[in-house]
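Of the protein chains in this complex, one is absent; all others appear in place.
Per-chain residue numbering starts at 1, and chain names A, B, C, D, E, F, G, H and I are given in the order in which the chains are listed.
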Amino acid sequence: MLFHVRMDVKLPRDLPLAEADALKATERARAQELQRAGVWRHLWRIAGQYSNISIFDVSSPQELHDVLSTLPLFPFMEIAVAPLCRHPSSIREDDT
Amino acid sequence: MLFHVRMDVKLPRDLPLAEADALKATERARAQELQRAGVWRHLWRIAGQYSNISIFDVSSPQELHDVLSTLPLFPFMEIAVAPLCRHPSSIREDDT
Amino acid sequence: MLFHVRMDVKLPRDLPLAEADALKATERARAQELQRAGVWRHLWRIAGQYSNISIFDVSSPQELHDVLSTLPLFPFMEIAVAPLCRHPSSIREDDT
Amino acid sequence: MLFHVRMDVKLPRDLPLAEADALKATERARAQELQRAGVWRHLWRIAGQYSNISIFDVSSPQELHDVLSTLPLFPFMEIAVAPLCRHPSSIREDDT
Amino acid sequence: MLFHVRMDVKLPRDLPLAEADALKATERARAQELQRAGVWRHLWRIAGQYSNISIFDVSSPQELHDVLSTLPLFPFMEIAVAPLCRHPSSIREDDT
Amino acid sequence: MLFHVRMDVKLPRDLPLAEADALKATERARAQELQRAGVWRHLWRIAGQYSNISIFDVSSPQELHDVLSTLPLFPFMEIAVAPLCRHPSSIREDDT
Amino acid sequence: MLFHVRMDVKLPRDLPLAEADALKATERARAQELQRAGVWRHLWRIAGQYSNISIFDVSSPQELHDVLSTLPLFPFMEIAVAPLCRHPSSIREDDT
Amino acid sequence: MLFHVRMDVKLPRDLPLAEADALKATERARAQELQRAGVWRHLWRIAGQYSNISIFDVSSPQELHDVLSTLPLFPFMEIAVAPLCRHPSSIREDDT
Amino acid sequence: MLFHVRMDVKLPRDLPLAEADALKATERARAQELQRAGVWRHLWRIAGQYSNISIFDVSSPQELHDVLSTLPLFPFMEIAVAPLCRHPSSIREDDT
Partner (left out) sequence: MLFHVRMDVKLPRDLPLAEADALKATERARAQELQRAGVWRHLWRIAGQYSNISIFDVSSPQELHDVLSTLPLFPFMEIAVAPLCRHPSSIREDDT
């Protein structure tokens, strides 16, 4: 099942640069791992903002929470979640 | 280029049923035509609401406006648009 | 899986009384049917408002949407949905 | 009587890790104590957020305030409270 | 126990004057009846608006809902409710 | 004349405990002094929040400002003020 | 004493033109009467909107409410009120 | 030409007292200088808040910006600006 | 001097088509007249919405109001205005 997730990242200014870079690197690695696993199905940057729109394919809200809450950047993100389902006009069989 | 579009549909109660059904049918046909053309790349229903999240692949904001503003349900929709671009952590070559 | 749903009902004033009463009766019957089926697990009235807080136990967002969007009062409701999961401090095995 | 309570937790980044863990541990112990006492009737995690939806069964708003304001995490929480009562369509005798 | 209630009244323009006056008269009579019964403890007009701030003294949220939802003007009001309790700095024994 | 005042207190975490306690003590003493003087007519705690709803009886907005702006906790409060007047349905002669 | 009042006027489209013009004429006459009486001290148009910012000089919130609530356009206005008092840096003796 | 300006002042707590007092003194002197020059025509305190409502009489938005952005407290203020013009019902020749 | 204006158009559904078309035609003619006169300097469509962003070059807020408030679509528009001035980093001499 799919969930629409918007993440707005606000890194505190006094976070040491090295620590910030390390966080971003582990976040990136984790995100790519989840994409390869088919969990993180879409990951787009919102142009002009340190934010992304993502579509997650998980088995339950519990799995969604476990994935999101263990992201390295989770403590620095405002997250909004909306459950999705198939639109009656969608012609795609592979989009739910 | 991709645009994230949220559409909230509010059909007025005093719209005759036949007219509403006709509108929905033409909207559905148009949506499927645009999907087949690759313009309307994703169309998801937000669970619990008469709303959808869509991803449009168009050549410009002008084309996006022409597509959205000529949708049969356009007069009855509140629409929010956000421009998307490739996320540096996205592993997908086909998602921009 | 559980979803938290808030429903705010706004019946238009010019809805004939008989039609409104009929709608409420079918809504009530449907709600009780869903409660007996274990889908509509909790249904509380928010004191002072024509609104309710509900907890739905469904198999997917699709099922949630099918249930909500076919409620007789659906056209007259503003609905907000939030996916729930087990809280790490919850001692209840029967609350997810 | 029941109260619907939403808690959004925002732990300051400069809270020493040990202190944060201690706070969470005492919060967890207190929450489970209140659940066993039947005061904290439901405690759900909102998927994707450091937030919970809870249902409290207390004798008065005063008791609700005494419980909430003495939670270890109280200083770090934004709390919204709504009084609940029985919904006329609820079939449950045990849900008020 | 006390509840803080704000009521914003929006009477539809096409409500016949006689009907509106009748509604206001029954609302006024009911409000005064509740005040005499000690349920509607305070009723103030917010200067400049068709709104009031009220303090209700009831035995439960259920009683609060029964009182508010049966007010003649209820269908035309937006209502916000907040549960009150004694402030630790209040010197009044008669204000809870 | 009466003013409805809502105060939301946000004490900064890095305020030394002794200083915070001293502030609260002087705030409490001042609040009780004003209550005895009949200026601070009602002071209620909003259940679940570090906030209060108060009714002030003052001779003018200037007096209201002088009282509020000299409260020890004033620098740490978000304050909303609404002027009140007698409601045409109020039966109380002593509530303006 | 002074009150800052913002009025946003929304005349319903189906108000007969003659009735609307009559309303505006009586509103204008009443506004000018109140200005001559020194009650309506300032009346400015917000450029680009059917709204005004006004400063009222009245003896109490009650008088403010009596003035505002009897304006011919009152039923079609959204009104926001803020009590003013002398600013410590104001050099004007005539502005309170 | 006139501009309506609301200023909400939020002085950071860790601003040394001497520095804060100096800022307020220079702000006060500058405000009075501008009032004497007829630029800052009205300056009112919003009762209960560290905020003011002001009316500026300037030759252009550029002059307004130059005045506001060079106020000593500018870095600590949230400012909202609305352009004003003569209201058709205003009887005052001196209020634009 | 320049003003940034956002206009959101909401035409009522029960406006006869012919009347709506006539309104749009006169609006269009008036807009083009103002553009030729250099008053309406920029007029852009916000992609996906029946809204525009415009830049007006006028002599005063009064002129801005006279222009906006006499637009044929004015009664059906929500308008937000912000005064602009030269940005210190702008290299353009012709953009104020």
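We adopt the following convention: a contact is a pair of C-beta atoms (placed from the backbone, for glycine too) under 8 Å apart; a residue touches a chain by one contact, two chains touch by 3 or more.
As the structure is a prediction and not an experimental result, all values here were calculated from the model.
Of the candidate positions H:5, H:43 or H:73, contact with the unshown chain belongs to H:5. Contact residues of chain A toward the unshown chain are 11, 13, 45-50. Although one chain is not drawn, its touching partners on chain H can still be listed: residues 3, 5, 12, 15, 61-62, 64-65, 68-69, 75, 79-81. For chain I, the residues in touch with the chain missing from this view are 2, 4, 27-28, 31-32, 35-36, 42-48, 52-53, 55, 82-92, 95-96.
One rule holds for everything that comes next: only the chains that are shown with their structure count from here on.
In this assembly, the C-alpha centroid of chain F lies 45 Å from the C-alpha centroid of chain I. The distance from the centre of chain F to the centre of chain H, each centre being the mean of the chain's C-alpha atoms, comes to 27 Å.
Contacts with at least two other chains are made by residues 2-3, 45-48, 61-62, 64-65, 81-86, 96 of chain G.
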